[in-house]
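I have a structure I would like to understand better, so I am pasting it below and will then ask my questions one at a time.
Excluded from the complex is one protein chain; the other protein chains are retained at their positions.
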Amino acid sequence: MTHEPSLLLALDLAGTFAFGLNGALTAVRAVRLDIVGVISLGMVTALGGGIIRDILINALPPATFRDWRYLSVAAGGGLVAFAAGRWWDRLMMPITVLDALGLSLFAVTGSSKALGYGLGVGQAVILGAITGVGGGTLRDVLIQRVPTVLTSGLYAIPALVAAAITVATTREGVYGVPAALGAAAACFVIRMVGVRYGLNAPRPRGVSPE
Amino acid sequence: MTHEPSLLLALDLAGTFAFGLNGALTAVRAVRLDIVGVISLGMVTALGGGIIRDILINALPPATFRDWRYLSVAAGGGLVAFAAGRWWDRLMMPITVLDALGLSLFAVTGSSKALGYGLGVGQAVILGAITGVGGGTLRDVLIQRVPTVLTSGLYAIPALVAAAITVATTREGVYGVPAALGAAAACFVIRMVGVRYGLNAPRPRGVSPE
Partner (left out) sequence: MTHEPSLLLALDLAGTFAFGLNGALTAVRAVRLDIVGVISLGMVTALGGGIIRDILINALPPATFRDWRYLSVAAGGGLVAFAAGRWWDRLMMPITVLDALGLSLFAVTGSSKALGYGLGVGQAVILGAITGVGGGTLRDVLIQRVPTVLTSGLYAIPALVAAAITVATTREGVYGVPAALGAAAACFVIRMVGVRYGLNAPRPRGVSPE
């Protein structure tokens, strides 16, 4: 098993920043909270996935609370969103792009760290998806939206793809910077294509919703 | 303390299947998600209670991530619900029955496992109820319903009864297959009687809701 702690840390911090910005922008645009609410929602979104991952693999206290860089980067993302929120409105889909970025990076780091803690192959893939999906799910629950992972089929699937690539390349001994970036890129592209064309996974047939 | 790991596993997997089916059927009927959403909600419902239990008794990583059978059975329940969802509509209350089944089985396994990890008698009873109630509560939070445990009095009480029977028989040294099935049956019967006759626990008097 190759240990790449600095790669894991770099990807984790990049995902943390993307999700911190995303969560805080969501707060600014959708709920219009004050600065504490904006930064809190940014931090929950940024840190939620990694904390859930670290609880489930028994890596407590979570990395978030062992390494001050996580808290700083998450709060930094929230501050940027608070300060620059009005400019973001003119950009194309920044919230969705940031969310796809965080999803992709965390799917890689979640599955990689799960393998490092001795979990099985299938479990590591699912833990990667949970890590990618966790922060955004907490964000949606807190602001009373049905979480994206439930409503958009092409949200969990790209995360599972990135996690599967990470696990497969680790097992083959070829995991490293190129594999990690490739896995994240695959997830990002699938997710953004899904958003652009409104793609969804198959729905159940013949059932009329209540 | 009698260890019955195979009994615990069997009851746990049966509860997992019942809750996986229940959560996925809820998704199909109440929210009409796509296949990923249906299976995700099934898995959260199936695995949530056991994961919360294992976190609280410090049995990390949770059984879910140590033993591949949990993930398979939960996903299997979700797939069955997705494939057969249209037939379920014609059956009487399948969702409620499955929920009562999962509640009953998890109340037994939760309290039994908590005792095995050295928790006290009262704590084990409450942990049994939390295990039974946990997955459905996460399901309801995700699809924006007030959790059943808060609104229906005869939901937590039968779980507490099953957990208390489990704890009492374990302390007396007579816990085993008959006691476990008897405890689960007691919970199931009380819950279904409550559903059938719309029974509730006493409500506070003289307070007008806002």
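Lettered A and B in written order, each chain numbered from 1.
Everything below uses one rule, namely that contacts are C-beta pairs under 8 Å (C-beta built on N, C-alpha and C of every residue); 3 or more make two chains touch, one makes a residue touch a chain.
Since we're looking at a predicted model, the values are computed, not measured.
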Identified contact with the non-displayed chain, of B:Ile55, B:Val80 or B:Val189: B:Ile55
Contact residue for the chain not shown (choose from A:Val38, A:Leu115 or A:Cys187): A:Val38
Residue ranges of chain A at the interface with the undisplayed chain: 27-38, 40-41, 51, 55, 60-62, 65, 68, 71, 82, 85-86, 89, 141-144
Footprint left on chain B by the chain that the document does not show: 55-58, 60, 117, 119-120, 122-123, 126-127, 137, 141, 144, 146-147, 149-153, 155-157, 200-207, 209-210
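Going forward, only the chains that are shown with their structure count from here on.
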Whole-Å gap separating chain A and chain B, where each centre is the average of the chain's CA atoms: 29
